[in-house]
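Heads up, one of the protein chains got dropped from this complex, but the rest are sitting where they should.
Showing chain A:
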Amino acid sequence: MSRPDEIAAPTPAAAAPVGVAASRRLRSFPETLAIWLVLVVLLVVAGALSEAFLRPVYLGNIIRQAAPIGIAAVGVTFVMILGGVDLSIGATISLGAVLCAAAMNGDPANIAPAVALACLAAGAIGALNGILIAVTGVSPFILTLGTAITLYGVTQLVTGGTAHGIIAPGFREVFNVRIGGILPTLGLAFLVVAAAGATVQHVTTFGRRLYLIGSNPAAARLAGLPVRRTVILAYTLSGLLGGLGGIALLARSGVSGSLAASGYEFDVLAAVVLGGTTFEGGRGGIGGTVAGVLILFVAFNLVNVIGLNYHAQLVVKGAVIIVASAIYRRLRDAGSS
């Protein structure tokens, strides 16, 4: 039987368009494109309401402002493609900030060890999440909720509930230099982390396995995939990037309140879900998450500019999670029918 559409032995010419199609599907391209369109529309609306949104420096500021959440959201995206969730991300960001500040203690010589310590501790917490989930099979939702509560408690106990440590001179300055007078280094750090995350997602076996396991865990096990190893690595990265998010928070705000990032888990989840990575797993990606983070922060700034307060931001956040989830669900149902 020979049909015209049968796959022939791959020749470079024939294989090229097919390869493009394969990666497009993996990124669920139309959804990712849609979210960037939303960002553009939002910016146009914002620009119409306030000319501030037309100034590159202000936009650079928004990216800087988004850095802690954005960096952490990259790791959480990995976990959610896998079909998991990391509710301990807010607590991990807090811990990263507090540890880094305490270890730095005002001495520029301590900057490097302080950053290393924060990363190590946060990565260890992520690894612990991953190991417990992979080995015990406890629901990631419950397990990371438990981790979150425990971590907030530990952070409070260690700090005694007050801000500790002093930022070393030069630490904040490095991150707040504006490249070309527009984009602060901290904003650049976010974009670099996102680019690295997107690369990992696209080209590595780890990235591919996230999608495979997320789309069908039973099939992944049957196909002999290293499911446990992948789960542990994903949560470790989530923890590590949470720690980096904490350091970014410290660089942005300069203070390390012991609950510095409490509630940030909601911002992170809102951004990831908005970006098209669903709680069901197997779809979405870093590209969408970056757009989701930026939309969220443009919206926050817009709320401020209009003159509404912080509490209105909460309403925006909640609405974003609900509306985005509903829309993606519909898109998905439409796509599968």
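Going forward, a contact is a pair of C-beta atoms (placed from the backbone, for glycine too) under 8 Å apart; a residue touches a chain by one contact, two chains touch by 3 or more; residues count from 1.
Following the convention adopted for this analysis, contacts and distances are computed from a predicted model.
> Under which of the names "Isoquinoline 1-oxidoreductase beta subunit", "ATP-binding cassette domain-containing protein", "ATP synthase gamma chain" or "AtuA-like ferredoxin-fold domain-containing protein" is the non-displayed chain listed in UniProt?
"ATP-binding cassette domain-containing protein"
> Going by the contact rule already stated, which one of A:Q156, A:N176, A:N216 or A:S253 would touch the omitted chain in the full complex?
Spelled out, the listed residue whose C-beta touches the missing chain is A:N216.
> Mind pulling the chain A residues that touch the left-out chain?
Touching the missing chain: residues 1, 3, 5-10, 15, 17-26, 203-206, 208-209, 211-212, 215-216, 218-226, 282-283, 335-336.
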